[in-house]
Each structure stands twice: as C-alpha cells, then as structure tokens.
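Complex shown without one protein chain; remaining protein chains in place.
Going in written order, the chains are labelled A and B, and every chain counts its residues from 1.
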Amino acid sequence: MAEASQDEDTSGPEWWASEDFWRKCAIFVTAGMAFVLVVLTYHTHTVILAGAESGRVPAYSVINHRIGYAFDDDRNMMVPVIGPLAPLFGEELSEDEARALVDHGKLTVQARNCMNCHTLLGNGAYYAPDLTKAWLDPGWGNEEAREFLMTLFLKDPVANARTYGTNRRMPNPELTDEEVRGVIAYLKWMSAIDTNGFPSGFTVLPQGSLSRGTES
Amino acid sequence: MVDPVDIHRIAGAALLGGAIILFGAGYAILHALSRLSGSSVLAGFSLLCYAALAACVGGLAVLLHLWGLWLVLVALMLAGYFIAPRFIWRLSEQVHEGDSKED
Partner (left out) sequence: MTAGRVNYASLSAGQQLAVKYFVVAMALFLAQMLFGLLAAWQFLDPEFLFGIVDFNVNRMVHINAMVVWLLYGFIGSIFWLVEDEAGVPLVGLKLANITFWVLTVAVAIVVVVYLVVQSGPGDKWTLWFINEGREYIEAPRWADIGIVLCMAAIFYNVAGTFVRGKWSGIAGVLVLDLIALAGLYFAGMFYTTNLPLDQYWWWWVIHLWVEATWEVMVGCIMAWGLMKTLATPRRIVTTWLYIEVALMFGSGILGLGHHYFWIGTPEYWLGVGGFFSALEPIPLVAMVVHAVYDAGRHSFRSNNHPALAWLIAHAFGNFLGAGVWGFMQTLPQINLYTHGTQWSSSHGHLAFFGAYVTIIVAFIYIAIQKLRGDVWMSAGLRGGWRWKWSLALLHVGMVGMTIALLIAGYEQSFVERAVGGSTWAAYFDGQTQPWFVEAMWWRMGFGVLMTAGLVILLVDLLRIGAGETRSSKSLAR
C-alpha cells in the first residue's frame, strides 16, 4: 500500500476517485453492512428460538395440538393456527420428550439425505414435493387416517407409492419404528412454523375444530 | 407488508423484472459508447433505453403492488439505474487520470 501516494505529485485523480478514498470506502461499507447483519442476526435469533414469545417457531410440544393453516386478514397471508389438544399418536408429551422426538426426526431426515429430493421450507431439491406442510396435506385423506397412512408410507414407500402419473417413487429409507415416529413428529412441528405465508393458497386436509374453547 | 402478485401476472412481472436489468445494461452501454464517440445520437438512444427501463419499473410497481414503503425502493431503482452508469463513467475517467504517462 506504499505506492498509494506514488503519483500524488503529478495530476492524480480527484480525491473521490483516489485509491485511498476507495480503500476506506471498501472498509467502512463492509464493516457497516456486517454490523447491520450482526444486529439483525442477533434479533432474529431471539425471535426464532423454538417456543419464543413471538410464536414464529413453536415449542416442540406443539405436536400435542391440532395444527391448522389459515388466512390472516391483518397480515394478509396464511399463518399456522395452533388448535386444541390432539396429541401425536394419542400420547401427550412433555416439552423435553417432544423435543427429543422431533430431534430424532430431524436427524433422520438429514441422515437419509431427504433434502436432495424434497424441499424443506422451500429449500432443497425439486424432484419430490415440498415438506413444509406435509403434515397438513389433503393427500392423507382425513385426520383420523393420517398417522396410520404416514406410518405405513414411511415404512415402505415403494410398495405404498402414489406417483400421480410421474412414476417417481420414493426409495425405501428403511426407517426403524422410532425413526418413523420421529420423522412424523418433525413434520408436524414443521407445519406449525410461521413462514410468512409460504406456501400460499394451501388447502388443509379435513380435520376437527381449531378453536381452543375454554381450554386456555 | 407484502401484497403478492396476481397469479395470472407472474409471467408478466418476471419478464418486466428481467427487462429492467436488460434495459439498464442497454442504457449503460449506450451511454458509455456515446461518451466514447461523442455521438449525440447514441446519447439519445441511451435515454430511450432509460425511458423503457423507467416504464418497466412502473409496470413492475403496479404488478407487484409496490406501494407504501415499497415506493422508496421504486424511487431508488429509478435513481440508482440512472446515476450509477454516469457515476462509473466519471469514476473511470478520474481513476485513469495520468494513465497514459504510466503506460
């Protein structure tokens, strides 16, 4: 950087076109933007912790409840709705138990490399459907059949394939019973994340009332 | 905060978005060439490109419902695409000041 002042004595560029000015610009712009990003990151972090007050990312025990997805006029987008108790597999879990189950599901989804066919929250590959609202998909028929059908499918997706005319079948990931339960819990929890209205216009499968009634 | 595009205007909005960048580049290239050659015809064409860009920005604002705070973005795009190429040209001239001596 010693040569910065080399041709100061000749008719060098104006200050606003000088090497020195732009070096400072580069440093300050980068530092400034990085600072803003760090501040936003800190704030976002506190907001998206599972179970944080914002409600954007629900606590893991949300899997004890019925979950809906409906249009919110104030926010002009679809948002998840947490309904009354409807425990997954009929068994109400504590927050710690629920977290452990969802965690097992997420580990399984990573370990079986699901993201290189499916998308999660819209990120991943485009060979298979998005899983953001898989729990709510009308393809499961209705609320009563859902857990049974999901388990059946995940245990043997080749035999139970429904390819809707594409011939694209899901290979058998050979999940253990516990992994299947984990994956379903993970999908149920995922469907309750507030994703700013993505996907829009989604139709939820037929299920019971979302009114919490006198419960809370 | 966000009012999404009408689903029948997705293609239109995408094409307008692409056109903004293409006209932006057209404006920039023609502006630079007009400065290089001193041709006022090229300068006229560059402004024509900019006018097309501005029209596309307007169209995009309508299709994507860029009202309220989003208008700031529209204004910034109009200003930014207009000024940036001119600024870079002057910057090029200034940075290369004394270049011939060093060659």
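Odds and ends about this structure:
Here, a contact is a pair of C-beta atoms (placed from the backbone, for glycine too) under 8 Å apart; a residue touches a chain by one contact, two chains touch by 3 or more.
Nothing here was measured: the structure is a model prediction, and the numbers come from that model.
Residue in contact with the omitted chain (choice from A:C114, A:L154 or A:I184): A:C114. Against the chain not displayed here, chain B makes contact via residues 1-5, 7, 10-11, 13-15, 17-18, 20-22, 24-25, 28-29, 31-33, 36, 64-66, 69-70, 73, 76-77, 80-81, 84-85, 87-89, 91-93, 95-96, 99, 102-103. The missing chain lies against chain A, touching residues 1, 3-4, 6-7, 13, 17-19, 22-23, 25-26, 29-30, 33-34, 36-37, 40-41, 43-45, 47-50, 54, 56-57, 60, 75, 99, 102-117, 119-127, 129-130, 132-134, 137-139, 158, 163-169, 171-173, 175-176, 179, 182, 190, 193-203.
The criterion applied here is as follows: only the chains that are shown with their structure count from here on.
The distance from the centre of chain A to the centre of chain B, with each centre set as the mean of the Cα atoms, comes to 36 Å.
Across the complex, chain A is touched by residues 1-4, 90-91, 94-95, 97-98, 101-102 of chain B. Chain A contributes residues 7, 10-14, 16-17, 75-77, 196-197, 200 to its touches with chain B in the complex.
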